[in-house]
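What you see is the complex with one protein chain gone and the rest in place.
== chain A ==
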Amino acid sequence: MLYAVLIPLLIACFIPYLSKFKDKIHTGIFVLFVPLSIFIYFLQFIDTNFVPVAQGYSWIPSLNISLDFYLDGLSLLFVLLISGIGTLVTLYSIFYLHKSERLGHFYVYLLMFMTAMLGVVLSDNVFVLYTFWELTSISSFLLIGYWHYRERSRYGALKSMLITVFGGLSMLGGFILLTIITGSTSIQEMISQTDVILNSPYLPLVMTFIFLGAFTKSAQFPFHIWLPDAMEAPTPVSAYLHSATMVKAGIYLIARFSPVFSAYEWFFIIVSGIGIITLCWGSYMAVRQTDLKGILAFSTISQLGMIMTMLGFGTKAAAFAAVFHILNHATFKGSLFMVAGIIDHETGSRDIRKLGGLMTLMPISATLALFGTFSMAGVPLPFLNGFYSKEMFFDVSLDLSSTSLFIAEIMKTSIPYLAVLGSIFTFVYSMYLFFGTFTGEKHLDELPSKPHEAPIGMLISPALLIVGVIIIGLIPNLVNEPLLAHAAKAISGEEVHKHIAFWHGFEAPLYMSLIVVIFGSILYIFRKKWTDIYLLIPGTLSLNKVYDRILDGSEKYSRKITNSYMDGSLRKYIALIMIATVLVTFTTMLTTDGFTIKTDDLAKVTVSEILIASVMVAAALGTIFARNNVAAILILGVVGFGLSVLFVLYRAPDLALTQLVVETITVALFLLCFYHLPNLRPRTESFKTKSVNAIIAISFGALMTMVAISAHSSKWFGAISEYFIENSYELGGGANMVNVILVDFRGIDTLFEIVVLGIAAFGIYAMIKLRSDKGVE
């Protein structure tokens, strides 16, 4: 299984070389065999007596992360969808993309995506799952932005990236929490520890995080806004990623974790609630679109909402209906996207207002679209798979067990009505999509190119998918036991056996379907009369605007905040640093009860010390108030001298010597520089600034004094100087203890001090000699 997952990535490494021959041979032909062989490999697993297969490969054993693959019914369904539709999409793209495009890039991204998607659905380890999940986000980003010279493509790519990566990261948080709760990184282990998870206090947090990941990826309300903008991608990408595979990753995630969470009563409320809102909103908004792919995008959103609703029900029958609709949606939506691509390719336009009357010009495409749209609408005909899953949806929505929660009760009564409402709009846009494009008047003069039937190669893939639609429609039990039953078992955790039949007798689901058809037809026929409602709802309100405002606003406000303190004034930065130091140190000292004053350990204060100290204080104050450069430096000299005298008083002759030399050199250096510096101007700041500065300075000084006093007052250990006193002559061979410490006991410090001086010297030399404006002179 490892090879099946990684082969697309390996082949992708060779694509750049293969794409050099693209003038002779279309690069897609090489790629075609990759998903095809994966498809054939996984086809062998379809069996009524299928048992899950697990395989593990070591990756990071120390972190308990290994490439564990687990193939059960659900994974198998998704793997077959990914590789099967992947094959068809590759085939379609061979005819869709011209050889002048950058084919190498396209197929590298596509294969990357294929690996990522196979990895997502096969991984048993949550962190491996997350790795592949992010890879799908990145490859999807690259594919949406494939025509990167278009503004809209870049916008769509960025938007989808931001939203899906936001969800992906929160999902990672959920996974980490789950790992901590269960002590395992394997999903199957987690499922076996369902009780532990359900009793954990972090359960709501885990669910929120994981659901955010699933809802953003699967374009659920209100995160659906990236999907319509992702339609800027080439059509094969839209067909593959944004209808059949990637957007179902979130569905997969919910389905995968539904054995864990479905016992929790909020699972139904959140998943079904969001799902039903998405279903209604998506189908309602789809009617408003004028772009073929726009309609299909909102239709995808709404169908995903429908699958999500069914997953939220958590019953056996609902799980079965959900997987059935996953399969059905992938078939008819994939073909519809391809047909939309064909229309775009052959007429040069995707605007449904310009199209019309293409039935006679493009009869094959029209036939394919007819089956696709009618299946999507759920028209009750025995050869359309969409009808079966829609009726199952009605059926399971009527059959919900009751719980104690009030919200859940309300939802239970309203969901069947909302389902019918959403389906009515689904019917309307499906009819609009088909009849608006293929019947009515022709506007041939408005179209950029003269429409004609597509080349046969382009038609193969959608035709195969439509054949799939019809086969599943005619003999639904072909996929029932071998494939869907196992997938439903993986979701609900119990054996599921269901017989799909066209005819149930006169029961509620059938009446609901009939209501959908009747009201849908009425609404479609009179749609010109009521489309003004879109001016009212959503009117000018739009979630895209919210997104744009959040994005612009965050940029604007972060810039504002940054500009408010990063204004280039070093004085301000110093003030901020000092304030922060004061606040942090003061709070720390206060909370840890660090301020102590003890007087029992103090030496006697002598007169000379007091005098020297007062001289230094006076000189320091004089420096602050000096109005003249040279005066300031001369007064500062007094402080230096005072310090050396203090060293003398405290019996540190070496320090005093060094201090004197350094002081003299510093004065000389200051004088050297001051010649080139402007004279100190009289301080022009306002009194307020001055007093704020003074407060900061005084509090900083006071704090440091307090810290020093406290440090002196709380000695916990004796000094180690006894050792040096005893051993400086014995071991170091010198009577001058300071110097023995400097060069013997702690010589390495001295070494690096020397290095510092060397670097400073080199730096000064370099700064003086290597001036970039030297050549100008």
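Here, contacts are C-beta pairs under 8 Å (C-beta built on N, C-alpha and C of every residue); 3 or more make two chains touch, one makes a residue touch a chain; residues count from 1.
Here is the rule we go by: contacts and distances are computed from a predicted model.
Q: Which one, "Electron transfer flavoprotein subunit alpha", "Phenylacetate-CoA oxygenase subunit PaaI", "Cytochrome D ubiquinol oxidase subunit II" or "Na(+)/H(+) antiporter subunit F1", is the UniProt name for the chain you do not see?
A: Result for the unshown chain: "Na(+)/H(+) antiporter subunit F1".
Q: Which one touches the absent chain: A:Leu103, A:Ala340 or A:Ala656?
A: With A:Leu103, A:Ala340 or A:Ala656 as choices, the missing chain is touched by A:Ala656.
Q: Which candidate, A:Thr664, A:Ser691 or A:Thr705, sits in contact with the chain we can't see?
A: Selected residue, touching the omitted chain: A:Thr664.
Q: Which of these, A:Leu602, A:Leu672 or A:Ile725, touches the one chain of the complex that we don't see?
A: The one listed residue touching the chain not shown is A:Leu672.
Q: Looking at the whole complex, which of A:Ile176, A:Leu543 or A:Ala618 touches the chain that is not displayed?
A: A:Ala618
Q: Just the residue numbers, please: which parts of chain A touch the chain that's not shown?
A: Per the touch rule, chain A residues meeting the hidden chain are 607-608, 611-612, 614-615, 618-619, 622, 626, 628, 630-631, 634-635, 637-638, 641, 644-645, 648-649, 651, 653, 656-657, 660-661, 663-664, 667-668, 671-672, 675.
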